[in-house]
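Below is one structure. I have some questions about it.
A single protein chain has been removed from this complex, and every other one stays in its place.
The chains carry the letters A and B, assigned in the order they are written, with residues numbered from 1 in each.
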Amino acid sequence: MNFLRFGLRRLAEMAVTLLAASFVIFGAMYLAPGSPASFLLSGRSASPAALEAINRQYHLDDPFAVRYFRWLGQLLHGDFGRSITYRTDVSRLLADRLPSTLLLVAMALVLVVAAGLALGRIAAVRGGAVDSTILVTTTLAVGTPSFVAAVLLQGLFAVRLHWFPAGGTGDGPVQMLWHLTLPAVALALYLIGMLARVTRSAMVEVLGQEHVTVALSRGVPRRKVMGRHVFRNALGTVLTTGGLIVSTLLVCTVLVESAFGVGGIGQLLELSITTKDFPTVQAISLTMVGLFMLINLAVDLAHPLVDPRIALGPRRSAA
Amino acid sequence: MSVAVLRRPGLSRLRTPHAPLYLLCLAFVTVVVLAALLAPWISPADPNAVDLGNALAGPSAAHPFGVDSSGRDTLARLVTGARTSLLGPLGVVAFSTLAGVAIGTTAAWRGGWLDSVLSRSTELVFAFPGMLLAILIVAVYGEGLTAPVIALAVAYLPYVSRLTRSLVLAERQRPYVNAYVVQGHSAPQICLRHVLPNVGPVVLAQSTINFGYALIDLAGLSFLGLGVPALTPDWGRMVLDGQTAVQRGYPLSAIWPCVAIVLTVVAFNVVGERWADRVARRDR
Partner (left out) sequence: MNTQEKHASCASTGSVTASPVLDIRGLRLRLPRTARPVLDGVDLTVAAGETVALVGESGSGKTLTSRSVLRLLPPGAGTEGAVRVAGEDVLTMSAARLRALRTGTAAMIFQDPRAAINPLRRIGDFLTESLRLNTGTSAEEAERRAGELLVAVGLAPAVMRQYPGQLSGGMLQRVMIAAALMGDPALLLADEATTALDVTTQAEVVALLGDLRDRFGTGLLFVTHDLGLAATISDRVYVMYAGRIVEAGPADALFARPRHPYTAALLAATPRLDAPQGRLNAIDGQPPDLKAELTGCPFAPRCVHATGICTEQAPEDRAVTAAPDGREHRVACHHSDRVTGSADHG
């Protein structure tokens, strides 16, 4: 009951934020200097009639409010408009390219969660030299932008060692996994470092709490205490970084897909920006913001599952 | 005082391990800043002198770090590139710090509807990935450093304003502020002369940490070929230029700017964290 109300309220908030984001995205494009029409004609001088035809086709002459609400109305029907460069429906472009991006993000996410949690846990549990080593490594990882990682990985593992393809997306599931391995690692590296540090510091904080000593004093084996109490209790803190992790993954696909020539929406965004293909830019931006908000919502809704204190609300003092 | 620097979670509650590391990082920051300031005088060669016959040559006496695919001296481009690579983040940090402190202080001091409006808009900006905003702005305004710097400054502003707001709220509770109010000092006067100097160090630590992240974001934009104009030496741009060479098996011209970016970001992070820790300890 409580949970349902919480979920509905968050959903409403999300709708409002998404609306605001759509306004910002559309407004930014509207204010852009240099019209898409002139780009379409790519410098060729066109007759006023041809120009007018283009303007009519893309509704470039209508007032701002009219264009915004028309765009919004079409969005609600799943219509993202037509790409100026590719001359097809943007929704079609998105549908073609979204799978590779989602696969890439999913692979990176698996890497981040598996390696980040494991490294953080090992650092907190083992301490000493292991901890210091992990701390130094993750300091470096946290300072390495995804595109730097992409170029370095490409140079070493693709060009020098030929272990992986240097770029492209590949056809078929196996080939795709194969092609997306290096990009996923490049995408994940920074976040592995971040998550490892968050996990470590959250666990170290829990380690200092009395209930851990109590569990040990009752003869619960240390390894079990680490899992059942320390790691388990640290998860709440770790989960709060979920939104940041996914938003970073999504935005950095632009860099990593460009570096590796992966045909996903990140690369499409980069291409559309250079060609001023505004409908596509708008659609991809909005998709990314929407995905990002969905993940944030999921994180918020998952929180009570990890921490029952949130689900139960304020403490009830029973007599 | 329960207010802590709102760090990116990757660095929160990190005890910077060793003093030598901090000193090393501080030294590196100094070197990079000096290189940027003195670039025209210390640059060993013209960073834009093209020598196609010598393209991708390895390190030599004339070009200690080698040359890129257009035969331009890598060391000269690194040193000169430090200027643009640091100037952008500096702009982001300066703008976001000034505006963030102003907004945060006003929100905390005035409270009421102003506070809730500012808090709401802060949350809105938080919901929008900063890098995406910068990409959008660049898409709209094309080449040039100003637009992405402003976009990133807006994206980083909430980190500063939220921190300032909570700090000022905490500071306001202290008895000395009331004493000044009773004595008839005006609010801006108390804020400027007494509250801000107390809040300053924490905000500064936050901004130092933000610097590293702004550098990453701006270098990322240059890597996409956005923002910095094509011929301007810039680390992110150098990685982009070097990437084709990497694919042909000559990684050196890309590795150097990569190293410069990573080390600079790490150095700023470590220094900022150290300051934040020091401030946190002082408050305890």
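The criterion applied here is as follows: a residue touches a chain if its C-beta (ideal position, glycine included) is under 8 Å from a C-beta of that chain, and two chains touch if they have at least 3 such contacts.
From a predicted model like this one, the values you see are computed outputs, not experimental measurements.
Enquirer: In the full assembly, spell out which visible chains the left-out chain is touching.
Expert: Spelled out, the missing chain touches these shown chains: A.
Enquirer: Among A:Thr88, A:Gln175, A:Thr213 or A:Thr274, which residue is in touch with the absent chain?
Expert: Considering all chains, including the one not shown, the answer is A:Thr213.
Enquirer: If the hidden chain were put back, which of A:Pro63, A:Gly78 or A:Pro308 would touch it?
Expert: Spelled out, the listed residue whose C-beta touches the missing chain is A:Pro308.
Enquirer: Name every residue on subunit A in touch with the hidden partner chain.
Expert: Residues 209-211, 213-221, 224, 228-229, 232-233, 236, 306-309, 312, 315-319 of subunit A touch the chain that is not shown.
What we mean here is this: only the chains that are shown with their structure count from here on.
Enquirer: Roughly how many whole angstrom separate the Cα centroids of subunit A and subunit B?
Expert: Chain centroid spacing, subunit A to subunit B, equals 22 Å.
Enquirer: Would you mind writing out the residues of subunit A in touch with subunit B in their complex?
Expert: Within the complex, subunit A touches subunit B at residues 17, 20-21, 24-25, 28-29, 31-34, 132, 135-136, 138-140, 142-148, 151-152, 154-156, 159-160, 166-167, 193-195, 197-198, 201, 204-205, 240-241, 244, 247-248, 250-252, 254-255, 258-259, 269-270, 272-274, 276, 281, 285, 288-289, 292-293, 296.
Enquirer: Would you pull the subunit B residues touching subunit A in the complex into a rising list?
Expert: Counting only subunit B, the residues touching subunit A are 8-14, 17, 123-124, 127-129, 131-132, 135-142, 212, 216, 219-220, 223-226, 236, 239, 242-243, 246-249, 251, 254-255, 258, 261-263, 265-266, 269-270.
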